[in-house]
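A short worksheet on the structure shown next.
With one protein chain held back, the other chains of the complex are shown just where they sit.
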Amino acid sequence: MANVEKQVQLIKDISGSDPYKCMRCGKCSASCPSYNEMDIKPHQFASYIIRGDIDELVESKAAWKCLSCFACIERCPRDVQPGKLVDAARQIVERQREGDYLQPDEIPALLDPETPQQLLVSAFRRYRR
Amino acid sequence: MKYSYYPGCTLKNKAQDLDIYARRSAEALGFEMEEIPEWQCCGGVYPLGSDEIATKLASVRALNYAKEQGQDLITLCSACHHVLKRVNDDMKNVQDISDRANNYMALEEPYRGETKVLHFLEVIRDVIGFDELAKKVVNPLTDKKIGAYYGCLTLRPGRILEFDDPENPKIMEDFIRALGATPVIYSMRNECCGGYASLKDPEFTKSRTSQIFEDSTGFGAECLITACPLCMYNLNKSDADTKVPVYYFTELLAEALGVKEEA
Amino acid sequence: MQKIGVFVCHCGTNIAATVDVKKVVELVRYEPGVVFADDYMYMCSEAGQEKIIEAIKEYGLTGLVICSCSPRMHEKTFRACAEKAGLNPYMVEVANIREQCSWIHKDREEATKKAVILARAAIAKVNLNTPLKEGESPVTKRALVIGGGIAGIQTALDIADAGYQVDIVEKEPSIGGRMSQFDKTFPTLDCASCILTPKMVEVNQHPNITLYTYSEVEKVSGYVGNFDVDIRKKARSVDFDKCTGCGECSTKCPLGKIGKIPSEFDRGLKNRPAIYMPFAQAVPAVPVIDRENCTYFKTGKCGVCAKICPSKAVDYEQKDEIVTVKYGAIVVATGFDIINLDKFGEYAYNESPDVITSIELERLMNAAGPTGGHLERMSDHKQPKDIVFIQCVGSRCDSEEKGKPYCSKVCCMYTAKHAMLIKDHWPDTNITVFYIDVRTPGKNFDEFYRRAVEQYHVNYIKGQVGKVKPQPDGSLMVQAADLLDGKQINMKADMVVLAAAVEPNPGVRKIATMLTASIDNNNFLTEAHAKLRPVESPTAGIFLSGMAQGPKDIPETVSQAGAAAVKVIGLLAKDKLKTNPCTAQCDTLLCNGCSTCANVCPYGAITYDDVQVMDHGLRETRRVAQVNLALCQGCGACTSACPSGAMDLQGFSNRQITTEVDAICR
Partner (left out) sequence: MSMNEEKKEYRPLIVAFCCNWCSYAGADLAGSSRLSYPADVKIIRVPCSGRVNPMFILRAFERGADGVIICGCHPGDCHYSTGNYYARRRMALLFSMLEYIGVENGRTRVEWCSAAEGAKFSKTMNEFCEKIQSLGENVRLGDLRCKN
């Protein structure tokens, strides 16, 4: 239990946002371009963190499917910033475990001649520690 | 007028068009872009974690260099623009990040967000003015119906980037008008193209870009312009029926100013 | 030196069981100033009071200390008793040896000791008491109501019916306010103008009501019972006495045909001429010239209205006029508007004419509205088939920059109303409501909402809309998520209606400042007590009515309007106001005029005056604080804020409290 509390606090610290402010209006889920790709939906991030179901959240696909497009952050009426919450969960995996979503040896197969550097650096930053 | 210029990784490589046409246009418009020596990659994505310091330092270095030159910092790539502006905001307004970053940097004088970061388009809007730009156009792109594709990184979060209204921007539309063409307004223009997901999940990005083409061409767009190499890549990869050509905004600018073919 | 009598009450055994009453009497008998001490079974009884009166007379007592229950219980009783015996009632102090001693302590010795200390403190205080007299101030028997919407109208009618003079100041050319724009009212669906117009006419014809329309409050001075108010009557450019309200001028105004001036009343959905009445049933039925847009005022040419007016009422030379009127009470009923939606670009309100606010929908459905009551899209004038309602646009927002933190309270109900009215007229319309929560507390309210779902099959979906996307084919795509079904939705709509948050009328902050009435961060006026004094401002003589105080619907507004009227009547019914004698006082010799006290005073009771003072034989002029005794409520905030110790509070003076501290710490 103590570990869960620590993780909740860690997520709050890393994200700098307060999950308790969420009123479950769902504007984030309504705005999210990756909604259908996610198993845990943006409007549920806050409640997972409040309940302490951090493991489920960090093991979910949601953390990797977020595109950092900031639509949820821009439109959230309560300043909860679900994008920041899920990013903090992702950080926890990347920092504590061998949780990288992208392995170096799989990269060559994913490239094509036009792949811009921006794509690689962005993917590296988002999918790896 | 002289600016420090942060080109970023992609503009040196896969997006050379974005860079070259910008330099030529800047000359034609009467301002100078001095490339920062030894700039480092911004990382492409702004590190959201409030305890992430190391990943922000590359940007701080560039920002501080511009400060030392006493110049505003200009960028073209929407990712660099996004990262630099947000790191700059952290350095100015987030005490904790600012202090720790300065500890790492050990600068003679701490950097506290003094540099003003401008997107190339902002320079045109706020310094030169679209009226002036229109006067300098020699090959007006008359009869062209152009859709501005903003994507996400240039606009959001609006409070920090202060680029334009994040939901109903008009800077690129004004730009298109100044070049003599007709802007096409469509609602997908500020929706994400799928971004870096294209690396692992190209099908998903294709579904996003299809929607963008469908919406923009539905309103009559004959081509799209963008400021982002990643959007460019994803849009080009689309196999949508409604696909139209996509240009960097600087290419059309250079064309209109009559400097496209130079050197 | 005072001659003090101490009376210790047994309160049956309530006190006497734990406190050795006799011992207390013995020990306080030799305190400074005490000339008489006694105990009795029930001090508050007739016999007990008789004892006190006798002692006052016999020993010539100048001060009383009653050791008994809490002063909140019987202080009044003992003060009245003292007054009966010819002693100033403010020469009485109560030592609370029941609630704060005998009832909470068990050890008899300890409790007795404490009772003695409490008695000593009271004795020490009485030694410094001075006779106080309640002040009096006269009452002007006329009330001012600021705002002529349903709140102001109801308040004014209720006051006027009770026989008092009332003036209404309304900044628009007509009274009627927001309610006059509405089509029907929930939950009974009666037509808004059918119930409002008769009241407007009644106001106009009431012998006790004076209307100042197209007027604004300019300056307020004075205090409860005695306000002086300057009212600016803006130039109407039409002679009130000559105009017959025929409307010929409006029909002939050339600008009416060009149609460039959006009608405020129709929320910009229609245009109006430069000389106009906001709506057909306007009260008073006298048009005004909008000088900013009128060709005559801009270029000196035109003058059509003056030429064609059959009664020669148009007067281009008319000037603003300022009248000063005295009032005893002021009611703020300035109402509300909806917020500006520029910050909600995702809903495409500025982009698409088919995205409208609920209040615009009211106009579109109103038979007297721009479309004659036929619901149509503003873009192509076609009747919409699929309509989406979005709730909470700008309500319940955490960030200041985006919206308001409060619930606007009326939207859930009016949206259900709109949905049902549309279904009534055009049953094959599909209606979807996206909500966060449906909030319908109120009599017959939830039944009303359920009727929309059960009988009218309105589709309610939980989930805020993310974006409204105008489509190439002219329709709107609404992107949302159904949170209960866990699905993202893209829904086509012909029309989107936004339930925009309400906010207090933007002008209210200026008015509140003039009145020194307190106002909260959201620009709602603050009530004197949230539960017990909900229609009064903390500033005496200022009353609150309607949305100016907080979001509320029409039934609530009308009840609050009536309540405010009763409070006003209660005030105006008095010939003189008794004022609390425990007020602040300024020692002009110590005051340095720094304004610190005026800044902390919640009642605006402190003003500054230049006075001549003799200081060490020198005559000089100084700026010093003066307390308006009619306004001061005796909180003492100024006394602790005063850096020079010039401010003191009668009845709780610095010396009195210090001496109590000393007595306790002896």
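Some notes on this structure:
For clarity, chains are labelled A, B and C in written order, and residue numbers in each chain start from 1.
Here is the rule we go by: a residue touches a chain if its C-beta (ideal position, glycine included) is under 8 Å from a C-beta of that chain, and two chains touch if they have at least 3 such contacts.
All of these numbers come straight from a predicted model, not from anything done at the bench.
Within the full complex, the chain left out of the display contacts the shown chains C. From the options C:K22, C:K57 or C:R72, the residue with contact to the chain not on display is C:R72.
Among C:C81, C:A111 or C:M420, the one in contact with the hidden chain is C:A111. From the set C:Q100, C:Q318, C:Q471 or C:Q626, the residue in touch with the chain omitted from the display is C:Q100, counting the whole complex.
Counting over the whole complex, chain C has residues 27, 70-73, 96, 98-101, 103-107, 110-111, 113-114, 116-118, 121, 518, 526, 529-530, 538, 582, 600, 602, 633-637, 639-641, 649, 652, 654, 657-658, 660-662, 664-666 touching the chain that is not drawn.
One rule holds for everything that comes next: only the chains that are shown with their structure count from here on.
In terms of which chains touch, the assembly is arranged so that all chains touch all other chains. Once the centre of each chain is set as its mean CA position, chain A and chain B turn out to be 25 Å apart. Averaged C-alpha coordinates give centres for chain B and chain C that are 51 Å from one another. Taken residue by residue, chain C touches two or more other chains at 346, 467, whereas all remaining positions touch fewer. Multi-chain contact residues of chain A (touching two or more other chains): 71. Touching chain B in their complex are the following residues of chain C: 344-346, 348, 350-351, 401, 467-473, 477. Contact residues on chain B toward chain C in their complex (touch as defined above): 159, 165-168, 185-188, 215, 218-220. Across the interface of their complex, chain B is touched by residues 13-16, 33-34, 37, 65, 67-71, 73-74, 83-84, 87-88, 91, 101-102, 110, 114-127 of chain A.
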